[in-house]
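Only a single protein chain was left out; the remaining protein chains are all shown in position.
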Amino acid sequence: MMVIMVEGATEAQVAHVVLRVEEVGAAAHVSTGERVTVIGVIGDREDITALPLEAMPGVDRVVAILKPYKLVGREFQQRDTVVEVRGAKIGGGHFAIIAGPCSVETPEQVLAAARAVKAAGGHMMRGGAFKPRTSPYAFQGLGEEGLKMLAAARDETGLPIVTEVMDPRDLDVVCEYADVLQVGARNTQNFLLLAELGKLGRPVLLKRGAATTIEELLMSAEYMMKEGLRDIILCERGIRTFETATRNTFDVSAVPVIKIASHLPVVVDPSHSAGRLDLVLPLSLAGVAAGADGVLVETHPNPEHALCDGPQSLPTAVFGEYAERVLDLVRWTGKSVT
Amino acid sequence: MMVIMVEGATEAQVAHVVLRVEEVGAAAHVSTGERVTVIGVIGDREDITALPLEAMPGVDRVVAILKPYKLVGREFQQRDTVVEVRGAKIGGGHFAIIAGPCSVETPEQVLAAARAVKAAGGHMMRGGAFKPRTSPYAFQGLGEEGLKMLAAARDETGLPIVTEVMDPRDLDVVCEYADVLQVGARNTQNFLLLAELGKLGRPVLLKRGAATTIEELLMSAEYMMKEGLRDIILCERGIRTFETATRNTFDVSAVPVIKIASHLPVVVDPSHSAGRLDLVLPLSLAGVAAGADGVLVETHPNPEHALCDGPQSLPTAVFGEYAERVLDLVRWTGKSVT
Amino acid sequence: MMVIMVEGATEAQVAHVVLRVEEVGAAAHVSTGERVTVIGVIGDREDITALPLEAMPGVDRVVAILKPYKLVGREFQQRDTVVEVRGAKIGGGHFAIIAGPCSVETPEQVLAAARAVKAAGGHMMRGGAFKPRTSPYAFQGLGEEGLKMLAAARDETGLPIVTEVMDPRDLDVVCEYADVLQVGARNTQNFLLLAELGKLGRPVLLKRGAATTIEELLMSAEYMMKEGLRDIILCERGIRTFETATRNTFDVSAVPVIKIASHLPVVVDPSHSAGRLDLVLPLSLAGVAAGADGVLVETHPNPEHALCDGPQSLPTAVFGEYAERVLDLVRWTGKSVT
Partner (left out) sequence: MMVIMVEGATEAQVAHVVLRVEEVGAAAHVSTGERVTVIGVIGDREDITALPLEAMPGVDRVVAILKPYKLVGREFQQRDTVVEVRGAKIGGGHFAIIAGPCSVETPEQVLAAARAVKAAGGHMMRGGAFKPRTSPYAFQGLGEEGLKMLAAARDETGLPIVTEVMDPRDLDVVCEYADVLQVGARNTQNFLLLAELGKLGRPVLLKRGAATTIEELLMSAEYMMKEGLRDIILCERGIRTFETATRNTFDVSAVPVIKIASHLPVVVDPSHSAGRLDLVLPLSLAGVAAGADGVLVETHPNPEHALCDGPQSLPTAVFGEYAERVLDLVRWTGKSVT
């Protein structure tokens, strides 16, 4: 931590900061410039972070030197984390296609989607039974009934299930059926939910919120790792910006930024990033080329009858063609697709 | 709803959209321009919204004509909602100062803050016992013990308590002590929590999320009103933008935009908007001048020893001076401050 | 400047940075932490800034200690700059209303607007003769003919003229008629134009660009002050964010942030910030309450026949009422309105 004093800070103000720093057992190194004094603070990260240094008289601002996360960082674990679910692997050179409908609607719909994903070489199946919707008047998902439909489709195809959990009170029921628990973009900073998930031990796919920085996303993963969870998959799904041509702005840079900072696998969600069917393939390819470990993509047997996200869902009829192109590029990058 | 077809859409595509619209009992009015055909859709809002019109072949985009909310809108209720809590009123010409520390730390700290708020003519007391923190290593609040300290301060000063609830499982315990339940900026779209709060009936202060549009904020209030709650206070607390001089960008326009669209009261939170002590007064005044029904502001007897948000907390020693200036401007606007 | 090395940076890398710093005549203070080494660099700001420190092996990032501007800063000049134009003063406790139509259309229109501004107690007249328009098919302004209409209105009312200049080649002709040269939001970082204006000496009203940070706005003013100009008025007119309820997001915090950092006067432009007539008054009041030294506002005798920005223009018929409310609040703040 570096404490930068205002121009004209008094010696007493500098001395006061040094005193407070030393009170928590840290060391303070004062460096007096021509116009500005800087105090370097060295010691235990948590003790120092807890100090309200910026509230002290004469302090202009405080610059963090160390990163705020530990367990999710490359410094803590050099090698890539590989998340393995019923034989499907993601991370560390393994690539996975995770696909399925936005929301579970009928047994036939889920099964048709699962078969298409399986036939195309996909690795996991996604589908929502608990749906967060902006409007209270919109379809909110089938709940446990939907989870059963997913499980039936898994029984037939062998594809592991990725499904969203929104409420700590639903964890038991969702865990009965799901292989990977998805935390949606509106819950990226639902810290209580994260802490519960960290204790459970079931693999988690954590989506970046629309206004969450990459560092905050890593801190949310840290919440789970702190409780003991190791199997965490991060997901870029677009951020909120001024551009209106796409629903969100797909921040493809997040992929290499995370791969450099963390050992956790990263997948991209081109469906929610763009909200446009005609961008799903090019954004998937962009994500793969940038180093993503997987794609999370919506497919539906009949998008124009979908109860949710129809406009951006790949019809299952063209899913094979889509997956072929994606997997071909994955091979070009050198990652494994089996 | 207006469905705008792509240039070159075929007659069959237009006929198909009309068919799907009529299937849900709505009426379709086709208007054929020189280059583009537009289909007006008239009927029940929910039926139409559920149709994935944008997924249909030949459709370019869909434009909503009606607003997506009902109960929170001025069309539904012309007169201002007035929220009354233990005698304190907010909305409909009544202004309230809600102040206190970011987090509850000790009985003495809470009491000192509450006394300062009371002495300055403040109307309610805020203070966090359950704290959402970006870092799992940061202070997470005192929980029920903190709630008890708040209640003790209320016993002495008579100020009603506003405190955050993050988890549906905490509702019972929080309701034992709190007068107004605060939903924080990370839970603005925690729809399950909102639905529970809507059923409870206790007044709610709903903060706008850092990446929540005003319309989405109103939809979140609609979640609670749909369940029967009437006593909802909305709160502008800054949005995420590219500007770094302030922690968030205080969107003061949200105040008049909400007052025009909705009957619900709106308060502003200058402390979290700016994250800078020296902006708390000017932003409070800006909010009041723009028509806010209250301010939510942090004050602490000793900010440089605060466990949370010290740098932006007004020292209680200057709180009287702050409140005097704010209340004087409120009087200028013609609102009541008692 | 603080150079923060990556974890694991070698001694040779640190030594190399020190060498490069000393080569430009600056001093380097090495501070070795448990995990990270930080190098404080002290010396002439320009010499150090020119060094590509971040490109050097082992460097993680570089943190600036000193502000990048000099002449516009409070450190350089403590007292407020007062810009005086034909007797109208702005800054240093003097408030000014600058109003008029978005674009100059006819002699009658300009005169009607100018009379309304004068009658309402306004201080300067605005009106565009050179218009930057997103579409090449939109009305681009009347050019010199428009300037003559403004001059005629000034002759009658005595109100000084504020008008936009977009091209260095137009400076001569615009200076023949204008009292204050306005730099629009699309030219905030047109550095060549700024440098020319800095040499001219005519007062300048510099608008903040839609994606310009406050610090960058100050740097653009610095371009002009470096060339000798002292009479600069800064203008907040909304920034680009994800919110769509308003055309731009009015960043009212910019007012106190600039007043703290700089001695230059600041005005607000509620018309372009919101793009909505019904927000012009509340945002004007918010700006005044936050400490603005003036408002720049659009008024038109017949907005629904305006060639530009009709929807957000105050009809001249209600301008008096608007100005009265604004000036009354200005008096409350203690500023002078004459």
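Labels for the chains are A, B and C, by order of writing; each one numbers its residues from 1.
What we mean here is this: a contact is a pair of C-beta atoms (placed from the backbone, for glycine too) under 8 Å apart; a residue touches a chain by one contact, two chains touch by 3 or more.
Note that this is a predicted model, so its numbers are computed, not measured.
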item	value
Full-complex contact with the absent chain, from C:G8, C:G158, C:G228 or C:P311	C:P311
Among A:Q13, A:Q77, A:T249 or A:N302, residue touching the chain not depicted	A:T249
Per the touch definition above, residue among C:G92, C:P107 or C:P132 touching the missing chain	C:P132
Which of A:A55, A:L193, A:L279 or A:V295 contacts the chain that the document leaves out	A:L279
Hidden partner chain, residues of subunit B it touches	2, 4, 7, 29, 31, 33-36, 38, 40, 42, 63, 65-66, 75, 240-242, 244
Interface with the undisplayed chain - residues on subunit C	20, 45-46, 49-50, 52, 54-57, 68, 132-139, 166-169, 186-187, 189-192, 195, 209-211, 216, 219, 222-223, 226, 240, 277, 303-307, 309-311, 313
For subunit A, the residues touching the chain missing from this view	211, 213-215, 239, 241-246, 249-257, 260, 273-274, 278-279, 282-283, 285-291, 328-329, 332
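The definition used in the following text is that only the chains that are shown with their structure count from here on.
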item	value
Chain contact topology (line, ring, star, complete or other)	complete
Between subunit C and subunit B, distance of the C-alpha-averaged centres to the nearest whole Å	31
For subunit A paired with subunit C, centre-to-centre distance based on mean C-alpha positions, whole Å	39
Centre distance in Å when subunit A and subunit B are each reduced to the mean of their C-alpha atoms	26
Junction residues of subunit A, two or more chains touched	240
